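After this line comes chain A, so read on.
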Amino acid sequence: MLKMENVSKSYLHRGQTVVALDNATVHIPRGDFVSVVGPSGSGKSTLLLMLGGMLSPSQGRVLVEDRSVYDLNLTERASLRREKVGFVFQTFNLVSYLSALENVQIPLFLAKVEDKTQKDRATSLLKRVGLGDRLDHKPCELSVGQQQRVALARMLANDPAVILADEPTGNLDPETSEQIMGFLEEFNGEGRTIVMVTHDPRAAKRAKRILRLQAGAIATEEAGDEAYRAA
Partner candidate 1 sequence: MPRRMSETMRLSATLSLVASLAVWAGSQAALAAAPADGAAQPAASPGAAAIEKAAKDNKYLFIFFYAGQDAHTDAMNGVFQTAMAKMADRADAMAIYASDPAEKPIVDKFGVRGAPMPLVLAIAPTGAATRAFPKQFDEAQLQQAFVSPCTARCMRAIQDRHSILLCVQNGKTQFNQEAMQGVEAFKADPQYARGTEIVVLNPTDNVEQQFLKALQVDPRTPAAVTLLVTPPGAPVARFVGAVTKGQIEAKVKEAQSSCGPSCSCHH
Partner candidate 2 sequence: MRLRTLVLREIFERKSQLLTSFLAILLGITVIVSIKNITYYSEKAVALEMDSLGANVLVLPKSSTLQDYYAADMQGDTIPEEYVTQLAMSDLAGLDNISPKLSLPVELQGKTFTLTGILPKSEFQAKAAWGGAGIFSRPIGCGASVGMMGSEDKKTLARKRVIETLEDSEVLVGADVAAKLGIKDADKLDVLGKKFSVTAVLPQTGTVDDSRIFAHLHVVQDLSKKGPVINAIEVIGCCQEISKGLVEKINHLLPDAKVVTITQIADAQIKINRMMSNLSLMFLVIIVFVGGASIANYMYANVFERRREIGTLMAIGANSGLVLRIFLLKALILGVAGGIGGYVIGTILAVVLGPKLAGVIVLPMPLLALLAVGISVALALVASYFPARRAARLDPCATFQEV
């Protein structure tokens, strides 16, 4: 499903070269649930952004379903993201002036889905994450947990095959984190591939595989609790 072949990323920062990723090769098959862990500055976010087609590598290739992402032009990459990838952010990144329902409608709007269908689908998604009674609430009127759930619903809108989550529980309390992780497992159960960057060891363990990054390179790979459960 997702492949990174000998991917390196370095950039100049105040005259000095910084290596974010160093010759990383990753293979993530369909249906996999991978957590990416490591200390700050180890390149976790860089890896995620590259997988999502948002950051081009200095060297190497990134393939999504055997298509080289960075050989596509910007518009094609945007289409790819729209159709295949769902993002979850640590800071939720909801649009503050839109209601929960409207936020979830955005990806559908981008996919040029018809108005009525947008509403229906968004409503059912929000109901799925347990926010059927909060459709018209603005993000500022929702708790952090509820906001992340709206983000999840939004992420599901275009039925993505791949979910890229950047610290999804970073700003949440333990109970809410648990709720979110539950949803992610559910999505994975539906056959979606999940790559999750996280600081939280317990969240990391919920994945099938755990990739540990150190100084831009993949140091270790271990199985998560999920692997044991599935097995």
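Criterion applied: all candidates are chains of the complex that A comes from, given by their letters.
In this text, contacts are C-beta pairs under 8 Å (C-beta built on N, C-alpha and C of every residue); 3 or more make two chains touch, one makes a residue touch a chain; residues count from 1.
Everything numeric in this text was worked out from a predicted model, so none of it was measured.
Participant: Chain A is shown by itself; which of 1 or 2 touches it in the complex?
Facilitator: 2
Participant: Could you list, by residue number, the parts of chain A that touch candidate 2 in their complex?
Facilitator: Touching candidate 2: residues 45, 49, 52, 54-55, 74-75, 78-79, 81-83, 85, 87, 89-91, 93, 95-98, 102, 105-111, 115, 118, 154, 158, 166 of chain A.
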